[in-house]
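Once you've had a glance at the structure underneath, I'll fire off some questions.
Some chains have been omitted; the remaining ones sit where they do in the full complex.
Chain nomenclature is as follows: A and B, assigned in order of appearance, with residue numbering initiated at 1 for each chain independently.
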Amino acid sequence: MLLNIIDHIGVFVFAVSGILSASEKRLDLFGGVVLAFITALGGGTLRDLLLNTEVAWMKADTLIYTVLLGAIAGLIFHRRFAQWRRTFFIFDTIGIAVYTTLGLQKALNFDHLPVVAVFLGVISATFGGVIRDVLCNEIPLIFRKEFYATACLAGGFLYVIAVQWLKMETTIAMISCIGMVVVLRILAVKLKWQMPVIK
Amino acid sequence: MLLNIIDHIGVFVFAVSGILSASEKRLDLFGGVVLAFITALGGGTLRDLLLNTEVAWMKADTLIYTVLLGAIAGLIFHRRFAQWRRTFFIFDTIGIAVYTTLGLQKALNFDHLPVVAVFLGVISATFGGVIRDVLCNEIPLIFRKEFYATACLAGGFLYVIAVQWLKMETTIAMISCIGMVVVLRILAVKLKWQMPVIK
């Protein structure tokens, strides 16, 4: 399943980004690996706790090994990753787009309201980073600058409208949602879009 | 149901207060709305996770729309809310008193020990604010200065004593608990009560 592969690539990229945050904060090896896990799997974990269901990575050790691979890659190659920023950004963006749709779809499977499902999709995609920032003693980046949570929200609502109102097929709605998130985020970076600061 | 209306007023007031915190920290619009949700619904969410049951707001979208209304009101009128501080304080106090009783009662319905039920009542009423402060990179206010968690504790124990020992009716016990929390908190503010600092 293509989505499953992209999901794992997303986990890998998030794990690397956890290691990069850890190195900025001068954490030790243990802290770095924990941060890789939390960045990659924290959002999905919170989604599953809220759904009151089994936590996905606890039954799928391929996710755990993917985080470990990402952490090791991050530890060895972090200088190189800084150069590959653009490639990295693309995978990261596709990753959060996929997380959003998968989280949203999972919530719909549990018969949740569309608005709740969209929230759970966005939580899946973004709260790993939120918990990472809190553990690093920072106000979460997506509350201050990053546009990407808003891109996830927009993509999520597009999906819900497509499936619930326009009765489109799930696959097409998923592709639209992922496309929306990716396009909005790339535009946001190119055109330096930001949400307005309050006050 | 009167309690249900007060519950929604409490959610509204907490959402406004989330926006006010966000504006102090210069968060962006997205961060502010997330903070409104977490301040208003975070305590109840933690209570329901600990009870290993369905999270209340995920089945009741009126709570979600109330937060959105509170967030919008906070964004538009936050200067005015600063002037209405006294009215705001009354609703906030009644809100946490109601949260405490509802949380406590829910825990008792799940056959938990009275002392556990009181804790869950206090968690419902206060942990939204705790998570808000952690996300804003502050040591939680109620751990340093605010007396109101102690007022909730006292009200909670009064309720449990009234229902379990004195075999009073639930309604009367609820009113006593809410009255206790409100009176203690107003006295605390008027008389500048504070818990002693350790050491």
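Criterion: a contact is a pair of C-beta atoms (placed from the backbone, for glycine too) under 8 Å apart; a residue touches a chain by one contact, two chains touch by 3 or more.
This structure is a prediction, so every number in the text was calculated from the model and none was measured.
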item	value
Total identical subunits in the assembly as filed, 2 in place	3
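The working rule: only the chains that are shown with their structure count from here on.
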item	value
Chain centre separation (chain A, chain B; CA means) in Å	30
Footprint of chain A on chain B - complex, ascending	19, 22-23, 25-32, 34-35, 45, 49, 52-55, 58-59, 61, 64, 75, 78, 134-137
Chain A residues within the chain B interface of the complex	49-50, 52, 112-113, 115-116, 130, 134, 137-140, 142-145, 149-150, 153, 194-199
